[in-house]
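Just one protein chain is left out here, and the rest sit where they should.
What follows is chain A.
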Amino acid sequence: MIRRPNTLNARCCCCRASMDLLLPKDTQTYSIAVFGVQTVGCTGAVRLGAELLRSCYCSSSSWSGPILLSSPCDDSLAGTFKAAGIEDVQYYRYWDAESNGVCVENIVHDLENAPEQCVVVLFASGHRPTGAELSQEDWKRVAEVMVKRQLFPFFLIPAQGLCSGSLEQDAWPIRHCVSLGLELLCAQSFSHNFGLYGERVGHLLYVLKQNLLAVQSQAEKFVQTLWSCPPMEGARVVATVLSNPAHLVDWQESVKAIAERCMLIRERLRERLRLLGGPWHWDHIIKPGGLYCSFGLNTQQVEFLVQKKHIYLLPNGCLNVSAINSRNLDYVAESIHQALSSKL
């Protein structure tokens, strides 16, 4: 049974709706409490979560880590935690260059050897920057280790619904952890799945067993010093859509359409690359869904694509597949093929 706080802030509709998207009321769980805080995008949610961890975690008023981030991860993530005073940032292996995918064995090994009670940042879906996902079986193994070693999950879910096309599937790892009785934080973003990038609509969910009001009060204190209160416009749109059955259906269709387009692009890209020949395998392109895709390119190959072919991607070789369309698909495929086959 999930207890939700009675004290509501002015943006409670957005918070309620955000919470329900992650943890529907009929979720069978241990007795836990949840509260949510509307934030300035996902970054704001991470920053607020970091401030809360520093001031409350392990009954410390100044907890400084360790926190484990995936390797690789978004370059600003470490900086956000450090800015909140969590200095001890470590990494667990996520991307495996040899298999061009995520290696759950490495993750489990690194978590088994992590200090007890450390905080672990996990992407529920839509991993940045690799786009590589864990299967539900993999998640069960990861969650088991989290329980065994008393690790605290801090989930990020930047694009719920866009990875698999299903809101439920993309949130499954969070629900699974809650069902195991884990306390956790979760930073949500509505930038991608609502296209409301510039309106900065984010949400921080906190699932905990006790001291709901005390921690909620700390959260309010930190919000006061960061931005006083979050912006309304985008939150109003999200709340209106999520709480209206007809709008909700429309929105889910839009999200599904985006996810399907991304999957179609991935399939076409794989097909082009396969036809261009070479020893490489391209199945890993279509395994995950979502916006981001990693090609296993090295630094020189990435530089070649950026400087010579004017195809812009992240330094680790990850690109946003939605930038590919029918007019540039051939060019992108040929350029990637060239980058891999030339002696650079």
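Assume a residue touches a chain if its C-beta (ideal position, glycine included) is under 8 Å from a C-beta of that chain, and two chains touch if they have at least 3 such contacts; residues count from 1.
Quick note on the criterion: contacts and distances are computed from a predicted model.
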item	value
Omitted chain, identified by the protein name its UniProt record gives, among "Vacuolar protein sorting-associated protein 29", "Aspartate aminotransferase", "AP-3 complex subunit beta" or "Sodium/potassium-transporting ATPase subunit alpha"	"Aspartate aminotransferase"
Option from A:S99, A:N211 or A:N328 whose C-beta touches the chain left out	A:N211
Residue of A:E233, A:D283 or A:D330 in touch with the missing chain, whole complex considered	A:E233
Option touching the unshown chain, where A:D110, A:D170 or A:E199 are the choices	A:E199
Chain A residues touching the omitted chain (full complex)	10, 40-44, 47, 52-53, 55-61, 76, 79-80, 82-83, 117, 150-152, 182-183, 191, 195-200, 208-211, 213-215, 217-218, 220-222, 224-234
